[in-house]
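First the structure, in the form of structure tokens, and then the observations on it.
Note that this complex is displayed minus one protein chain, with the remaining chains in position.
The block that comes next holds subunit A.
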């Protein structure tokens, strides 16, 4: 008899744990969240963006430190608290691409980093193009624009900005030469970015006004005044400056056409012109959270798996020929809301976003590796604060 009761109690335990795991997954007790004393529905509002079938709700963040004072909860984030909760996890790091998770940070900061990455990190880009000859069908200004957009692989931190009254010198200008001719009778020719040849000694074009007087001076004046060759600098001696990609088509030449020009690259920022932006793009999204609010079984489960274009759901066997839907890859969810489009399905599936978990992606154009770009971006925000602090005192 004793054994029988044991079996019974085990059975009932079995079902109750099942229920428990269900409520655990579906509602409030998410493991990696700090347990506040706020009632669960308000905690949910505070930490999640809810995605209903019509529109997302709760998109605003509650920042004010006294927002929950009436409930006796302090909403202020002290630095120690931030330090304990903040996490970074690298997901993917390639030559030009970086994906990482930033957990426990406010959108205002994540967005500041993104904005700095795009608009306030300097790079070198071609700004002045001196065209000696261009008989191709591409107009000078279009050609110059195309050249400007070619990413140049060089560390911008080694150069200075050139202000209006500066003369171009070896510290603020990189000079490239491009001279291609398509001989008569040959096939059409593609001019690739690899044709841009670095001139470490500066411009070779002689200033027009100096031309007559050039016989007197030993060295004719050119468009730049380099005091020494750039390739004597240790940073460039073993790695000559060149475009990041050698296979960008700049122009096409027909037989008999020719382009001869000199391109001067200077340091600049993305907010002046996108050609100076060091990233192809830098973006983030909040971590999606997909929950099943009740057990979805058999045919319904099959239907649910089919609904999702990104294969977020999977089917698991729960024995006795029964199948149950599970959320296998919530991270892949794009919140297209296809799974809750059909009448009544928003009662089965909850779509949310965790509003302090950012999946950050940085695509570098190649001047600097993406991980360096991010640290530089953070440094720039620090500098901004420092500037304000010094201005205040």
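Just so we're on the same page, contacts are C-beta pairs under 8 Å (C-beta built on N, C-alpha and C of every residue); 3 or more make two chains touch, one makes a residue touch a chain; residues count from 1.
To be clear about the criterion, contacts and distances are computed from a predicted model.
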Should one name the undisplayed chain from "DNA-directed RNA polymerases I and III subunit RPAC2", "NEDD8-activating enzyme E1 regulatory subunit", "Cytoplasmic tRNA 2-thiolation protein 1" or "Protein Abitram" using UniProt, the answer is "DNA-directed RNA polymerases I and III subunit RPAC2"
Decide which residue listed in A:89, A:298 or A:316 touches the omitted chain of the complex. A:89
Considering the complete complex, identify which of A:73, A:109, A:293 or A:354 is in touch with the unshown chain. A:109
Residue numbers in subunit A that touch the chain omitted from display: 63-66, 74, 76-79, 82-83, 86-90, 93, 100, 102, 105-106, 108-109, 111-113, 115-116, 119-120, 371, 374-375, 378-379, 381-382, 384-386, 388-389, 391-393
